[in-house]
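Take a look at this one; I'll ask things after.
In this view, the complex is presented without one of its protein chains, the others remaining in place.
Let's turn to chain A:
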Amino acid sequence: MAIVFERPKALLDVPTHYCPGCTHGIIHRLVAEVIDELGILDKTIGVAPVGCSVLAYDYFACDMYEAAHGRAPAVATGIKRAVPDSIVFTYQGDGDLAAIGTAEIVHAAARGEKITTIFVNNAIYGMTGGQMAPTTLPGQVTETSPYGRDVNTAGYPIRVSEMIATLDGAVYVERVSVDSVPNIIKAKKAIKKAFELQMQGKGFTMVEVLSICPTNWGLSPNEAIKWLRENMIPYYPLGVKKDITAGEVK
(Lines give C-alpha, C1' and ligand atoms only; values in the text may rest on other atoms or scores of the structure.)
Protein backbone atom coordinates (compact mmCIF):
# COMPACT_ATOMS: atom_id res chain seq x y z
CA MET A 1 0.00 0.00 0.00
CA ALA A 2 1.40 3.39 -0.92
CA ILE A 3 1.73 5.91 1.87
CA VAL A 4 0.09 9.15 0.75
CA PHE A 5 0.32 11.16 3.94
CA GLU A 6 2.85 10.98 6.73
CA ARG A 7 4.63 13.08 9.30
CA PRO A 8 7.28 15.32 7.73
CA LYS A 9 10.80 14.27 8.66
CA ALA A 10 11.43 17.77 9.99
CA LEU A 11 8.84 17.15 12.75
CA LEU A 12 9.62 14.79 15.61
CA ASP A 13 7.17 12.06 16.56
CA VAL A 14 6.03 13.67 19.82
CA PRO A 15 2.68 14.96 21.05
CA THR A 16 2.44 18.76 21.11
CA HIS A 17 0.96 20.77 23.96
CA TYR A 18 -1.23 23.00 21.77
CA CYS A 19 -4.93 23.38 22.62
CA PRO A 20 -7.42 21.44 20.49
CA GLY A 21 -8.13 23.37 17.30
CA CYS A 22 -5.12 25.66 17.65
CA THR A 23 -3.55 26.47 14.28
CA HIS A 24 0.04 26.62 15.62
CA GLY A 25 0.16 22.89 14.75
CA ILE A 26 -0.77 23.48 11.10
CA ILE A 27 1.87 26.17 10.78
CA HIS A 28 4.51 23.87 12.31
CA ARG A 29 3.58 21.26 9.75
CA LEU A 30 3.85 23.69 6.83
CA VAL A 31 7.33 24.79 7.91
CA ALA A 32 8.37 21.15 8.33
CA GLU A 33 7.02 20.14 4.91
CA VAL A 34 8.96 22.98 3.31
CA ILE A 35 12.18 21.93 5.08
CA ASP A 36 11.62 18.37 3.81
CA GLU A 37 10.83 19.42 0.25
CA LEU A 38 13.87 21.68 0.06
CA GLY A 39 16.05 18.92 1.52
CA ILE A 40 17.62 21.29 4.06
CA LEU A 41 16.95 19.47 7.36
CA ASP A 42 20.67 18.88 7.79
CA LYS A 43 21.60 22.55 7.85
CA THR A 44 18.48 24.23 9.15
CA ILE A 45 18.51 25.84 12.59
CA GLY A 46 15.27 27.09 14.14
CA VAL A 47 14.72 29.64 16.90
CA ALA A 48 11.67 29.27 19.13
CA PRO A 49 10.17 32.33 20.86
CA VAL A 50 8.60 32.91 24.25
CA GLY A 51 4.90 32.34 23.73
CA CYS A 52 2.70 29.34 23.10
CA SER A 53 5.27 27.99 20.66
CA VAL A 54 8.06 28.16 23.24
CA LEU A 55 8.40 24.37 23.11
CA ALA A 56 8.78 24.32 19.30
CA TYR A 57 12.36 23.22 19.98
CA ASP A 58 10.95 19.88 21.10
CA TYR A 59 8.91 19.47 17.92
CA PHE A 60 11.24 20.34 15.05
CA ALA A 61 13.86 17.75 14.17
CA CYS A 62 16.50 20.27 13.08
CA ASP A 63 18.88 21.92 15.55
CA MET A 64 16.92 24.38 17.68
CA TYR A 65 17.30 27.32 20.05
CA GLU A 66 14.97 28.78 22.61
CA ALA A 67 15.39 32.56 22.67
CA ALA A 68 14.52 35.16 25.29
CA HIS A 69 11.17 36.93 24.75
CA GLY A 70 11.33 38.93 21.50
CA ARG A 71 15.03 38.32 20.87
CA ALA A 72 14.77 35.53 18.29
CA PRO A 73 15.82 37.73 15.33
CA ALA A 74 18.99 38.77 17.20
CA VAL A 75 19.71 35.15 18.13
CA ALA A 76 19.12 34.12 14.52
CA THR A 77 21.49 36.87 13.40
CA GLY A 78 24.22 35.48 15.66
CA ILE A 79 23.67 31.96 14.32
CA LYS A 80 23.62 32.97 10.67
CA ARG A 81 26.72 35.14 11.01
CA ALA A 82 28.55 32.34 12.82
CA VAL A 83 27.43 29.62 10.39
CA PRO A 84 26.73 31.37 7.08
CA ASP A 85 25.86 28.20 5.17
CA SER A 86 23.03 27.31 7.56
CA ILE A 87 19.35 28.02 6.92
CA VAL A 88 17.94 29.89 9.90
CA PHE A 89 14.34 30.59 10.78
CA THR A 90 12.59 32.21 13.71
CA TYR A 91 9.07 31.26 14.73
CA GLN A 92 7.46 34.06 16.72
CA GLY A 93 4.11 35.16 18.07
CA ASP A 94 2.69 38.67 17.84
CA GLY A 95 3.48 39.62 21.43
CA ASP A 96 7.00 38.32 21.02
CA LEU A 97 7.66 39.96 17.66
CA ALA A 98 5.49 43.09 17.61
CA ALA A 99 5.76 44.25 21.25
CA ILE A 100 8.86 43.32 23.24
CA GLY A 101 10.84 42.32 20.15
CA THR A 102 10.01 45.20 17.82
CA ALA A 103 13.55 46.54 17.71
CA GLU A 104 15.06 43.14 16.98
CA ILE A 105 12.71 42.31 14.09
CA VAL A 106 12.97 45.76 12.50
CA HIS A 107 16.75 45.77 12.59
CA ALA A 108 17.18 42.18 11.45
CA ALA A 109 14.99 43.09 8.47
CA ALA A 110 16.78 46.40 7.89
CA ARG A 111 20.16 44.65 7.88
CA GLY A 112 18.79 42.20 5.36
CA GLU A 113 19.75 39.26 7.59
CA LYS A 114 19.52 36.12 5.51
CA ILE A 115 16.96 34.51 7.79
CA THR A 116 13.27 33.66 7.53
CA THR A 117 10.74 34.74 10.12
CA ILE A 118 7.46 32.89 10.55
CA PHE A 119 5.27 35.41 12.35
CA VAL A 120 2.18 33.90 13.92
CA ASN A 121 -0.39 36.64 14.46
CA ASN A 122 -3.32 35.54 16.63
CA ALA A 123 -4.18 39.04 17.88
CA ILE A 124 -3.55 38.05 21.48
CA TYR A 125 -1.00 36.91 24.06
CA GLY A 126 -1.92 33.24 24.08
CA MET A 127 0.52 31.76 26.51
CA THR A 128 -0.03 34.15 29.39
CA GLY A 129 -3.78 33.68 29.20
CA GLY A 130 -5.19 36.13 26.69
CA GLN A 131 -3.93 39.66 27.24
CA MET A 132 -3.99 42.47 24.70
CA ALA A 133 -1.26 42.26 22.04
CA PRO A 134 -0.06 45.06 19.75
CA THR A 135 -2.12 43.26 17.08
CA THR A 136 -5.34 43.06 19.11
CA LEU A 137 -8.13 44.64 17.06
CA PRO A 138 -9.95 47.86 18.07
CA GLY A 139 -12.81 46.87 20.33
CA GLN A 140 -11.47 43.34 20.91
CA VAL A 141 -12.02 42.10 24.45
CA THR A 142 -9.03 40.55 26.20
CA GLU A 143 -7.93 40.10 29.82
CA THR A 144 -6.22 43.49 29.76
CA SER A 145 -8.74 45.22 27.50
CA PRO A 146 -11.88 44.02 29.32
CA TYR A 147 -14.03 46.79 27.80
CA GLY A 148 -12.64 46.19 24.33
CA ARG A 149 -9.43 47.73 23.00
CA ASP A 150 -9.92 51.47 23.26
CA VAL A 151 -7.74 53.10 20.64
CA ASN A 152 -7.77 56.36 22.60
CA THR A 153 -5.81 54.80 25.42
CA ALA A 154 -4.33 51.62 23.96
CA GLY A 155 -3.56 52.89 20.47
CA TYR A 156 -3.90 51.04 17.21
CA PRO A 157 -2.88 47.59 16.03
CA ILE A 158 0.39 47.32 14.11
CA ARG A 159 0.31 45.95 10.58
CA VAL A 160 3.74 44.39 10.86
CA SER A 161 4.08 43.04 7.32
CA GLU A 162 3.32 46.42 5.75
CA MET A 163 5.83 48.04 8.12
CA ILE A 164 8.61 45.53 7.44
CA ALA A 165 7.94 45.73 3.69
CA THR A 166 9.11 49.36 3.72
CA LEU A 167 12.63 48.27 4.68
CA ASP A 168 15.15 47.77 1.89
CA GLY A 169 16.71 44.76 3.61
CA ALA A 170 13.44 42.82 3.45
CA VAL A 171 13.21 41.02 0.11
CA TYR A 172 10.01 39.07 0.57
CA VAL A 173 7.09 39.69 2.92
CA GLU A 174 3.71 38.05 2.61
CA ARG A 175 0.66 37.78 4.86
CA VAL A 176 -1.22 34.49 4.69
CA SER A 177 -3.90 32.75 6.71
CA VAL A 178 -4.59 29.16 7.72
CA ASP A 179 -8.38 29.48 7.94
CA SER A 180 -9.16 27.35 4.87
CA VAL A 181 -7.60 24.69 2.67
CA PRO A 182 -6.90 27.08 -0.23
CA ASN A 183 -5.34 29.56 2.18
CA ILE A 184 -3.26 26.81 3.81
CA ILE A 185 -1.92 25.88 0.37
CA LYS A 186 -1.07 29.53 -0.28
CA ALA A 187 0.58 29.77 3.14
CA LYS A 188 2.83 26.86 2.33
CA LYS A 189 3.80 28.35 -1.01
CA ALA A 190 4.74 31.58 0.74
CA ILE A 191 6.82 29.81 3.38
CA LYS A 192 8.58 27.83 0.69
CA LYS A 193 9.38 30.93 -1.29
CA ALA A 194 10.73 32.66 1.80
CA PHE A 195 13.10 29.75 2.51
CA GLU A 196 14.15 29.57 -1.14
CA LEU A 197 15.05 33.25 -1.23
CA GLN A 198 17.06 32.80 1.96
CA MET A 199 18.89 29.90 0.33
CA GLN A 200 19.69 32.17 -2.61
CA GLY A 201 21.15 34.66 -0.14
CA LYS A 202 18.77 37.45 -1.16
CA GLY A 203 18.00 38.96 2.24
CA PHE A 204 15.41 39.01 4.99
CA THR A 205 12.15 37.14 4.39
CA MET A 206 9.02 37.01 6.53
CA VAL A 207 5.68 35.28 6.31
CA GLU A 208 2.97 36.56 8.63
CA VAL A 209 0.40 33.87 9.32
CA LEU A 210 -3.02 34.85 10.68
CA SER A 211 -3.81 32.19 13.26
CA ILE A 212 -6.55 31.42 15.78
CA CYS A 213 -6.51 31.13 19.55
CA PRO A 214 -9.85 29.49 20.38
CA THR A 215 -8.90 29.15 24.04
CA ASN A 216 -8.28 32.81 24.73
CA TRP A 217 -10.74 34.17 22.21
CA GLY A 218 -13.37 32.17 24.12
CA LEU A 219 -14.67 30.56 20.94
CA SER A 220 -14.94 27.06 19.54
CA PRO A 221 -12.37 26.30 16.81
CA ASN A 222 -15.07 26.72 14.12
CA GLU A 223 -16.29 30.01 15.57
CA ALA A 224 -12.69 31.14 15.84
CA ILE A 225 -12.05 30.44 12.15
CA LYS A 226 -15.14 32.49 11.35
CA TRP A 227 -13.96 35.31 13.65
CA LEU A 228 -10.57 35.37 11.96
CA ARG A 229 -12.21 35.65 8.53
CA GLU A 230 -14.69 38.31 9.50
CA ASN A 231 -12.47 40.44 11.72
CA MET A 232 -8.78 39.82 11.17
CA ILE A 233 -8.57 39.51 7.39
CA PRO A 234 -10.32 42.88 6.78
CA TYR A 235 -7.83 44.60 9.14
CA TYR A 236 -4.84 42.55 8.01
CA PRO A 237 -5.25 42.09 4.26
CA LEU A 238 -3.70 38.94 2.87
CA GLY A 239 -1.17 38.98 0.06
CA VAL A 240 2.38 39.77 -0.96
CA LYS A 241 3.61 43.01 0.62
CA LYS A 242 7.08 42.90 -0.86
CA ASP A 243 8.79 40.69 -3.40
CA ILE A 244 11.99 41.83 -5.04
CA THR A 245 11.78 38.90 -7.44
CA ALA A 246 8.36 39.94 -8.76
CA GLY A 247 8.49 40.21 -12.50
CA GLU A 248 11.65 38.09 -12.73
CA VAL A 249 11.44 35.56 -15.54
CA LYS A 250 11.68 32.05 -14.16
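In this text, a residue touches a chain if its C-beta (ideal position, glycine included) is under 8 Å from a C-beta of that chain, and two chains touch if they have at least 3 such contacts; residues count from 1.
Methods note: contacts and distances are computed from a predicted model.
Name of the non-displayed chain as stated in its UniProt record, restricted to "Cell division protein FtsX", "Fe-S-cluster-containing dehydrogenase component", "Sugar ABC transporter ATP-binding protein" or "2-oxoglutarate ferredoxin oxidoreductase subunit alpha": "2-oxoglutarate ferredoxin oxidoreductase subunit alpha". Only one residue in the set A:V83, A:V151, A:I185 or A:I244 touches the chain that does not appear here, and it is A:V83.
Note that of A:A61, A:L137 or A:M206, the residue touching the chain absent from this view is A:A61. Mapped onto chain A, contacts with the missing chain fall at residues 12, 41-45, 47, 54-55, 57-58, 60-68, 71, 74-83, 86, 103-104, 106-107.
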